[in-house]
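The full complex has more chains than appear here; those shown keep their coordinates.
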Amino acid sequence: MRPSGRAPDQLRTIVLETGFSRHAEGSCLAKFGDTHVLCTASIEERVPPFLRNSGKGWVTAEYGMLPRSTHTRTDREAAKGKQSGRTHEIQRLIGRSLRSVTDLVAMGERQIKVDCDVLQADGGTRTASITGAFVALHLAFQKLVAEGKLASVPLTDHVAAISCGIYEGVAVADLDYPEDSNAQADANFVLTGNGGIVEVQGTAEERPFSHAQLLELLALADKGVAQLVAAQKKALGL
Amino acid sequence: MRPSGRAPDQLRTIVLETGFSRHAEGSCLAKFGDTHVLCTASIEERVPPFLRNSGKGWVTAEYGMLPRSTHTRTDREAAKGKQSGRTHEIQRLIGRSLRSVTDLVAMGERQIKVDCDVLQADGGTRTASITGAFVALHLAFQKLVAEGKLASVPLTDHVAAISCGIYEGVAVADLDYPEDSNAQADANFVLTGNGGIVEVQGTAEERPFSHAQLLELLALADKGVAQLVAAQKKALGL
Amino acid sequence: MRPSGRAPDQLRTIVLETGFSRHAEGSCLAKFGDTHVLCTASIEERVPPFLRNSGKGWVTAEYGMLPRSTHTRTDREAAKGKQSGRTHEIQRLIGRSLRSVTDLVAMGERQIKVDCDVLQADGGTRTASITGAFVALHLAFQKLVAEGKLASVPLTDHVAAISCGIYEGVAVADLDYPEDSNAQADANFVLTGNGGIVEVQGTAEERPFSHAQLLELLALADKGVAQLVAAQKKALGL
Amino acid sequence: MRPSGRAPDQLRTIVLETGFSRHAEGSCLAKFGDTHVLCTASIEERVPPFLRNSGKGWVTAEYGMLPRSTHTRTDREAAKGKQSGRTHEIQRLIGRSLRSVTDLVAMGERQIKVDCDVLQADGGTRTASITGAFVALHLAFQKLVAEGKLASVPLTDHVAAISCGIYEGVAVADLDYPEDSNAQADANFVLTGNGGIVEVQGTAEERPFSHAQLLELLALADKGVAQLVAAQKKALGL
């Protein structure tokens, strides 16, 4: 039995609220149950040095947690003077995920930075970030299209992410914090709308897991991401 | 004429929404028009080294802005590896303001940290922070009272803050961003419920201002803070 | 009774010694009693990036304390690897104060940096810094005039600063360390030669202060700054 | 055809040279072809704060690359003053991998730090690090056993790692640098001697990969890790 009473393949309530931020070119407050991540996309009309005069654009991401988004207060990274290894890992993952469905040539020589800031955490902040970041990015591209700077949105597919894990011996989808901190294994899957694998990161927490279990988790992820992509389409009015 | 069409002494719409954060011991989303600051209070059952075994508690604050809370994106302080001088100034101001109405002996040897994170900025983030932080702090103290750890809330008065300035030659209250960036002078006032001055910080931007102008700004602040204190009382159910 | 035996409106012995530093384009050792601050102005023939090709110049300041300028040794900021919030606050204040009386267009596209280094501290280091920094800045401008690079000194007025406070219930001027650490409230006033207010920063230490008290402090500041401006004129031979 | 002429499932020449370092309690120079990683295990008779008096030990890892281990020189992280996100990611992965086969209770309240320093890089530095780090860790535990501090080596299984990828449409094992930089997808597998999955990290570089491809890579990894475990046993004389 899951602590939340959910069925093994049941996601938390998913809300993708667009337009949360007044200033950003695209924004989405992604809620996976009690996990709330504010995703904002900012357009810059110049690229990082390694892409200058390449004719290609770039999409990157940054990630942060408000100090009291967590159950007990976490020290502020700005005050400590550096970002943790975990922060680096997550923001690199978000960036790679978004770029996997972006046509960097078609977007032109500009950069979009997506900031994912966790307002409240209850497990799965990185998967909520990726899912919401895609929406914010799409909105920013829509704005460029509306302004006549792009002919069409240069995204080749949807991308969304979900965490699945082995909890008390059972494969379950969309882990919340109580599950996440007691799972035998958990894996984050970043998948496209077409079901392609962009990224899979599975970790045994207590003891190694088997090939069969990996496949079970993958099947749950397929099913869950399909629902997330549907939610993205609805939020974007597609 | 103010860009927003407000009367010189008219505040923006003030909303103090409590309970925004699920985990914090006290929380308040303070909205001064389009300026939105999330204030969360976290209780720690130990004090900084300089107060150990002193029988006194401590209240402190930290401040941050989400990168895209601003009109154009601001670099993330955690990524830059240090907090700006402005951030230091503001969080020290919030902390002093809160301590000015806290009975540090009565609160016992514990610390409360109030995080003020700007979700959206449109001028006056520091005054919204102080006003909301007081509410979050009060709620955290209420929780300690409810748990039987304190006999009563160890706050001696309310504290709230407002910015006033000379805009196109006229003294106006609660500057928004368009006013703030064009004011001839602006001053932040931190006042108590009884009208005592906790902190006044006036700065001439273009040319020095006169004694008479300082008094005009102070009068506007008195009036505005009275309304903010009323809003705090309503939010706290007092 | 003040610890030093001074009358409430009596400043400490003020000495503004020019030419203390052999290399700087302008220098002034500002002594407010036992508070000694070495102010040096350095001319650079280029401006910060945000002003390039703007036709405007810039004046900025940095502040530091020698480790043993204080009663007990303070850790060296260079060794700690960062400047404190207090340092940031003070150097920003000095810079704003100097710019308030500088004609940035008339000075041409160059920058003057004024370093204020506290050799010995006994309260009021920021007000001594501002007062001495003005002298160092003036001397640097005089040098540019002497070299034919400027037609006249591009300063529109004098600027000087004083701290006043409520000590044992009485408003007193130019607080020294024993007063500063026990004052009920203290305020720093940065005023021009014409009596205009450039900056006012008042802080209640123990309990809030009243409107009447703020006015009393302001009156003391007016009187004190007049004496400081006279001392600046004498030091500059004006 | 692979640039090296290897068969798809053929590993590079694997050498695990023990005793490379005179001072370390356990050491192994792990060579996967031209990728050379020096792994040293250091025993400390105390644990990190979060484990004090818990009766449990800890195993952790650090990772670094010599500046000229790479094809063109990479800036020294010590000179830049911070470790990159990639470094953080890798050293966290090594630590988790080692802990997955360590009985933290049986090892007693002490810590073993394994340093993995890349002397020469030609792809697969993280998998060589994990494979060599296990050997260094085992040797350090053997030393504790020899000194009578432990009854037996508290490792529950072997752990080793391999990278597999889709190169020119074909699934291949143990990518070298020319393959790694042109792979369509690559995945790192950390597996135990019993074939359990400790960690899987798959990333699409160019376009998403399919479920079938993931399984192909997993099959190659199983086969490759079996060879690596055999090499570990030989190096350890087991």
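Each chain carries a letter (A, B, C and D) given by its place in the written order, and its residues are counted from 1.
Heads up, the rule we're going with is that a contact is a pair of C-beta atoms (placed from the backbone, for glycine too) under 8 Å apart; a residue touches a chain by one contact, two chains touch by 3 or more.
Only a predicted model underlies this, so the values are computations on that prediction, with no experimental measurement involved.
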Number of identical chains forming the whole complex, with 4 shown: 6
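Please note the rule applied: only the chains that are shown with their structure count from here on.
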Separation of mean Cα positions, chain D and chain B [Å, integer]: 50
Multi-partner residues of chain A (at least 2 other chains): 81-82
Pairwise touch network: line, ring, star, complete, or other: line
Complex contact set, residues of chain A against chain B: 21-24, 27, 34, 38, 40, 42, 44, 62, 64, 66-73, 76-79, 81-83, 87, 113, 115, 117, 119-122
Residues on chain C engaged by chain B in the complex (per definition of touch): 82, 84-86, 88-89, 91-92, 96, 100, 157, 185, 187, 191-192, 194-204, 207-211, 213-214, 218
